[in-house]
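Note that one protein chain is taken out, while the other chains of the complex remain in position.
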Amino acid sequence: MNKVFTDALSALHDLQDGTTLMLGGFGLCGIPEHCISALVQKGVRNLTCISNNAGVDDFGLGLLLQNHQIRKMIASYVGENAEFERQLLSGELEVELIPQGTLATRCLAAGYGMPAIYTPAGYGTEVAEGKETRVFGDKTYLLETAFEADYALVKAWKGDRLGNLVFRATSRNFNPLMAMAGKITIAEVEELVEPGDLDPDHIHVPGIYVHRIFVGTNYEKRIEQRTVRARS
Amino acid sequence: MNKVFTDALSALHDLQDGTTLMLGGFGLCGIPEHCISALVQKGVRNLTCISNNAGVDDFGLGLLLQNHQIRKMIASYVGENAEFERQLLSGELEVELIPQGTLATRCLAAGYGMPAIYTPAGYGTEVAEGKETRVFGDKTYLLETAFEADYALVKAWKGDRLGNLVFRATSRNFNPLMAMAGKITIAEVEELVEPGDLDPDHIHVPGIYVHRIFVGTNYEKRIEQRTVRARS
Amino acid sequence: MLDKNGIARTIARELRDGYYVNLGIGIPTLVANFIPEGMDVQLQSENGLLGMGPFPWEGEEDPDLINAGKQTITTLPGSVFFDSAMSFGMIRAGKVDLTVLGAMEVSQNGDIANWKIPGKMVKGMGGAMDLVASARHIVVAMQHVNKAGESKLLPACTLPLTGLACVQKVVTELGVFGFDPQGFVLLERAPGVGVEHIKSHTLGFLTAHGSEPEITWP
Partner (left out) sequence: MLDKNGIARTIARELRDGYYVNLGIGIPTLVANFIPEGMDVQLQSENGLLGMGPFPWEGEEDPDLINAGKQTITTLPGSVFFDSAMSFGMIRAGKVDLTVLGAMEVSQNGDIANWKIPGKMVKGMGGAMDLVASARHIVVAMQHVNKAGESKLLPACTLPLTGLACVQKVVTELGVFGFDPQGFVLLERAPGVGVEHIKSHTLGFLTAHGSEPEITWP
């Protein structure tokens, strides 16, 4: 069993045009920077991307947008991204906006083999249009199906060659869920350690969910909103 | 906010006859020993207990059975327990056997605010009798509802006074799920630490799910099947 | 008239010891500045943090540590990180005691619209739909009227909804409003604001007797 690849390009070697991808991260926090670069380099097109956000103009998924590689985005918040807006208005880009908790739970459902889940989020709104509703107790829920994604591209802090992953702080976000949801899950990590180096009580994603792993170097980790307390 | 109680009896002070309880543990591993002792001492009766197993004759839930405090057991495997068998055959005890994964996922559903989940486990068997089925893809699933439990009694390794919990090895099992599912969750821990002592990346159950916590002492941690390699 | 801090301070009176609270972007964020001394309130950030601390000292920003507004933040002793499924799991399960968020419109039956203006670029609902569908206690912090001077407290929302009949309280620069089966109920007036002024700026059905007290803070 060798899950270790030398770099992003080799780990993504079989990723084709028209693929459905999940990409971890919240804003620019915890995004798989190296996988995104490799996608740009490969030039694969007509991608469907499931990601909470769509990056900014010159970083994250914005790089794929600039390159016209994305056909459809499934996201909860697409934020400040001028190129995104342009492509959306021109009809080049299809966008499906869904509640953030629904996005997360549809990933969880895939990773846990549950074909669908019920959530109250969006009931009575346009999100519910065309969706099945059902009352449990005194509340109405929407039926939401598990995501199906060919690949999940995630970023972890540490991983071992069995694919066990550990995340750091709020860069965890959607990463473990997508790691569990992908048909082929590719994890980029800041540090690759030996099996046994990670505490078995504290692994966030067991290696059974992870198919390929590689070490990313020189992470940019761009900050979207630098808010600080001034030192007095 | 003070969630810390001095002992099991004070933490369980308001637990009444007829209550529905969840109890963590797999076999005798990770069971809330001190909460069970307190239930025996309080003598509360007509309990409905949701627990993967039912203990052995003289330990774990077996102690409550001996005392005729349990009206109904919801479990996946009731194992070797002569008193259990006697009460079941005599009609004193009602038993609902459900698949282990269904048990776990119905807890998860409660903790995650999902009113019901779909699982293929038990389809085509007597477990499916009277249950709604639904086809997703090429597979048939049963609709299983989230558990509702007045109290969840769980055992963790460490906890802090905010209720954050960490588990050890396979004593984790159902404990985190039940901790998340209880209307009132009471955690007994081997060690109570200060907020900040637990690594925020590695807390299994955030304190938001835990209402009361106390330190248990002198854990017996009985082993059901002592299997060893003889030293040569 | 309340300023933004006055609105936040008014909402802070809803806080209770031991509360878990989710604060939206904008005025709601300011509520954190008015947590009473000695009261233990834990802030939940839906990107995966319980126990959110203040902004970091300059130079100590950690790109791996942000809040749902994507701002760099810090932790506090006892903070916990978790994934987005657990984050919305605890929200959906009603474990968050209080949610404060902004709105474009609130209707007299408690509907809220805060995510989309037809004809304008839509950025998405983020976690707002999950929060309003699930939180136990939802308070809206907003200006009473929009930039065109039109009431944001309406008989029915005109904008696409975020959630149905979910708002329990609205705090604006003019006062504090609850709900009864008829519609909005004036609970408190902002200091110096008369009931006629409030009525004339409220398009939704409003019960107001003039005897409502002025807002005071502890």
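Note that the chains are named A, B and C in the order they appear, and that numbering of residues resets to 1 at the start of each chain.
In this section, contacts are C-beta pairs under 8 Å (C-beta built on N, C-alpha and C of every residue); 3 or more make two chains touch, one makes a residue touch a chain.
All figures in this text were calculated on a predicted structure; none of them were measured in a lab.
Every shown chain touched by the omitted chain in the complete complex is listed here: A, B. The omitted chain makes contact with just one of the residues B:D17, B:D58, B:E85 or B:E132: B:E85. Touch with the chain that is not drawn comes from one residue among A:L12, A:L65, A:L93 or A:M180, which is A:M180. For the options B:P120, B:P195 or B:G216, the residue in contact with the chain missing from this view is B:P120. Contact between subunit B and the unshown chain involves residues 26-30, 52, 75-79, 85, 88-89, 97, 99-105, 107-108, 119-127, 157, 167-177, 204, 221-231. In the full complex, subunit A makes contact with the omitted chain through residues 1, 110-114, 160, 162, 164, 180, 194-196, 198, 200-201, 203, 206-209.
Rule of thumb we're sticking to: only the chains that are shown with their structure count from here on.
The set of chains in contact with subunit B as well as subunit C comprises A.
Chain centres were defined as the mean of their Cα atoms; on that basis the chain farthest from subunit C turns out to be B. Our note on geometry: subunit B versus subunit C, Cα centroid distance of 36 Å, whole angstroms.
Our note on geometry: subunit A versus subunit C, Cα centroid distance of 29 Å, whole angstroms.
Averaged Cα coordinates give subunit A a centre that lies 33 Å from the centre of subunit B. The set of subunit C residues touching two or more other chains comprises 75, 81-82, 85, 88-89, 91-92, 134.
Residue positions of subunit A touching 2 or more other chains: 105, 119, 167-169, 172.
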